[in-house]
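The block that comes next holds subunit A.
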Amino acid sequence: MGEHGAIRLESLTRSYGRVVALDDVDLEVRAGEMMTLVGPSGSGKSTILRLIAGLDRPDGGRILVDGQDVSQVPPHRRAVAMVFQDFALYPHLTVLGNLLFGLRVRRVRRDEADRRARSAAERLGIGDLLDRYPDQTSGGQRQRIALARALLREPTVYLLDEPLASLDAPLRFATRADLLALHRDLGTTTVHVTHDQAEAMTLGDRVAVLDRGRIRQVGPPQQVYDEPADMFVAGFLGSPPMNLVPGGAVLGGSRGLILGIRPEDLTLDVDGSIEVTVDVVEALGSESILLTRGADGTRLTVRAGPRCGARPGETVRLRPNPDRVHHFDAETGRRR
Partner candidate 1 sequence: DSGGEATDDDGITVVLFGDAEEIAGYRSMIDAFAETNPDVPVTLSPVATQDELMARLTTSFAGGQPPDVFLLNYRRYGQFAAQQAIEPAQSYLDRSTTLKESDFSPRALDAFRYDGKALTCLPQNMSSLVVYYNADLFAKAGVPLPKAGWTWDDFLAAARALTGDGRYGVGVEPSIPRLAPFVWSNRGDLVDDPARPTALTLTGNPAARKAVDWFLDLQLKHHVVPPDAEEQSESSEARFLRGTLGMYLNSRVAVPTLRTIDGFTWDAAPLPVAPGGVPASILHSDAYCMSAGAPDHDRAWRFIEFAMGEQGQQILAGSGRTVPSRLDVANSPTFLDPQEPPRSSRVYLDAEPHLRATPRTGTWSRVEREAGALLEEVFYGRVDREEGLRTLEEKINPLFNLPVGAGG
Partner candidate 2 sequence: MTSDRGRKPLTAWAFLAPYAVAVGLLIAVPALLNLGYAFTDHTGLTRDPQFVGLSNVRRMLDDGFLLDSVRASAIHLALAVPLRLLAAVGLGLLLAAPRPGGRWFRVAVYLPTVVPDVALAVLFLWVLNPLYGPLNQLLGLFGHSGFTWLSDPGTARVGVALMLMFPIGEGFLVVLAARRMLDGRLYEAAALEGCGPFGQLRRLTLPLLAPVLLLLAVRDTILTLQVNFVPAYVLTDGRPSNATLYLPVYIFDQAFEFSGFAYGALITSVLMVVTAIVITALLLVVRRWRVLR
């Protein structure tokens, strides 16, 4: 495994009417890699997946899979499996019927198909749902059904469009781990779209950040987090987002620069260099988020320990970690 499924997008363009959904996108996904796409709503993430799947055609540019241009291949001939955000389960078929669908279409013998569907269901822990209809299952279960269906396709590429979006926190946490394990087992090239910070950071070998149809940065998650290529990426990845302060204000730096520092890189310290007033303390249980305001009105978000003791209205001092201050060009937004 891992030798198939290298994807190359070459200056892909796609517009819907006047909306430019993708604008000259180049992206390379290595064979066996899991690539995560993140970006605000409407930035073109789903469009990329749909183009790779062949559900939509580019206005310009090429899509190569293993070096072959696939533009002429209709979706049902591409060896691609997709998990849709809303799962797209067939409502008129039982869970088993949903799993068998593709196998039967590909003329797998009935008993063989049945065996494979059941084993995939077992693997994902939905073996006892097989006779239910999709609308009789919970969100988490549906997600697994959709995954099982995709597994049965045995594709060279998996496309996952926000597969965990509709799960609640505990379930999401558990399924994230399952997905990772699965990818490690199969080693199939995977492109994965998400809104979720934690998923973006943990699920992909590399992350691509999109904004309004353009790719802003591609790289391993930690690298993108630590060295955002521009202010957009800095503001988008991380929750709460990075504090962005004009140069010359509390963080120093010169004019024409914007300085950024992540909330966890500001520490409460009586000797800290920045004096701020606490506006709000959001106690998240496992940690606290302080929303603070400097004397010049600069707002700074601070991530502190679970029981940090600060109270709204109090004045505290913050110590920024100087190694982790980011510098951006105020004009272009690019990292300096």
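We take it that a residue touches a chain if its C-beta (ideal position, glycine included) is under 8 Å from a C-beta of that chain, and two chains touch if they have at least 3 such contacts; residues count from 1.
Here is how the candidates were picked: all candidates are chains of the complex that A comes from, given by their letters.
No experiment lies behind these values; they were computed from the predicted model shown.
Asks: Any copy counts here: identify which of 1 or 2 touches subunit A within this complex.
Replies: 2
Asks: Can you name the residues of subunit A that touch candidate 2 in the complex?
Replies: Residue positions touching the partner: 50, 53-55, 74-78, 80-82, 84, 86, 88, 90-93, 101-102, 105-106, 133, 149, 153.
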